[in-house]
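Sharing a structure here in structure tokens format.
With one protein chain removed, the remaining protein chains of the complex are shown where they sit.
Entry: subunit A
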Amino acid sequence: MTAEQALYIPPYKADDPDVVGELTARFGEQTLTLQGTRTGMPVVWVPREKLIEVLSFLRGLPRPYVMLYDLHGVDERLRTHRQGLPAADFSVFYHLMSLERNSDVMIKVALSEGQMNLPTASNIWPNANWYEREVWDMYGITFDGHPHLTRLLMPPTWEGHPLRKDYPARATEFDPYTLTAAKQDQEQEALRFEPSKWGMKQHKEHEDFMFLNLGPNHPSAHGAFRIVLQLDGEEIVDCVPEIGYHHRGAEKMAERQSWHSFIPYTDRIDYLGGVMNNLPYVLSVEKLAGITVPARVDVIRIMMAEFFRILNHLLYLGTYIQDVGAMTPVFFTFTDRQRAYKVVEAITGFRLHPAWYRIGGVAHDLPRGWDKLVKEFIDWMPKRLDEYEKAALQNSILKGRTQGVAAYNSKEALEWGITGAGLRATGVDFDLRKARPYSGYENFEFEVPLAANGDAYDRCMVKMGEMRQSLRIIEQCLKNMPEGPYKADHPLTTPPPKERTLQHIETLITHFLQVSWGPVMPANESFQMIEATKGINSYYLTSDGGTMSYRTRIRTPSFAHLQQIPAVIRGSMIPDLIAYLGSIDFVMADVDR
């Protein structure tokens, strides 16, 4: 390991004042506008002409902000609570992360409708590329100097920018859809593949390249994912991933659902993560509402989240081995998943999408006999994991297929916004459950599995280790489940506590309003990131003091992981790409939202 890989991660510093000091010292107080939020980080508005300077400064600081964690926009035109903020029709935010400081900073820039362009940040962080394309796609904000500013999630023929507030959120608000002959021709024409439009070369000096269209329907693409390969024989000269086939507009839906009724939509973001998806959302809403949950709620949430981590990793393990050509283990991991689902089903009543966490608690208390089921599972699982390791992962053919394949180092990983096992496989000890504990993870004993080579094999071994640690955490939950209520006693807990409603007309009215319209969250902004199944997943919520979110930004790990593919796979062969895709652990719903 190099010195850089053995990075020391200090304790988490929320609302880090240092960076504000450094920024003020460099740019002066009058250039910057500080916004007070509940996001847990300083939020600094900067003027557009200073933007690149500020971003480069933060990237170049000693103990730099190495990762562009997130970048997106907000339509500010209908926002009423924005006292003290620069006038803006739209804004774009840059969420930067520093591992050496273990703290974040958010830079915001205001835009007026007359001047909808910004300089690109893709020269500072390469992963700004897709984020900026998405911002253009969703808001129509252009980025000067961007290498390839085209639609990312919406089809190339799409009209309008869906996340703008004047764009309808429901199909019923549109005119009925018609497909004219002219439109059909136009759509057909848009499907025609031209390598140059994708930024690829057609031929080299003496021979033409072959272009292979892998997906959107391909057995190893793990969903509706398309990747166009530029091939020289079987060697991948270049490739362009294309996403958006699974886009459902979850962020737009969040703006038309109540705070409570959006919970089931979060389940479907990473559809293998189940309640793990609920967690960052409800934690974030609870920050807005100012709710502190009882200890029992924390422990129940952690236990269920870890169950889903195991469920996800088992599926990952099976499909990963299947992708390198061994057909059997996937059936065994599915048998194990069935055993985990037995517990999940008994506790939540559902399997894939329990939508079981609530604002201020969980949906119900644990059922009688839950401990016996959990015990059965944690007794069963470890010997199975040993078996997988021995029978499949130590197989020399499998090692030959994956060791040294699709390897990248810590520096590249951070540049591309890689989180989760993909980052830890390069030796960076960054697991949010340790680095920035949430929901009471600081009370548990577990280790963070690491590896050094950052190749396809190491990513899988890290995930294997994580399953063992998850079992340890579940065992501690089982042994130390606190007594107490499963819901916080707070006016914004949803559904609200009902004990007094039948005696008290005032409580009954509040209860009725809160159940029918939904809770009203105080106007503010909040943010929560968690170590989800595939990497860091976070919800950045903006409330304008209503029953619905003003803006919900869902940052998913898979999006960043897929953007990195061309940088890693150039020069490898098709089978390497398949092993690489298998080792990433992504689902397209998590990419496209």
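Here is the rule we go by: contacts are C-beta pairs under 8 Å (C-beta built on N, C-alpha and C of every residue); 3 or more make two chains touch, one makes a residue touch a chain; residues count from 1.
Methods note: contacts and distances are computed from a predicted model.
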Chain left out of the displayed complex - its UniProt protein name, from "Lysine 5,6-aminomutase subunit alpha", "NADH-quinone oxidoreductase subunit H", "Cobalamin-dependent protein" or "D-alanyl-lipoteichoic acid acyltransferase DltB, MBOAT superfamily": "NADH-quinone oxidoreductase subunit H"
Contacting the left-out chain in the complete assembly, out of A:R63, A:H218 or A:K411: A:H218
Of A:M41, A:M138, A:L288 or A:V324, the residue in touch with the unshown chain: A:V324
Contact set of subunit A toward the excluded chain (per top definition): 210, 212-213, 218-220, 233-234, 321-328, 331-332, 335, 392, 395, 397-398, 400-401, 573-576, 578
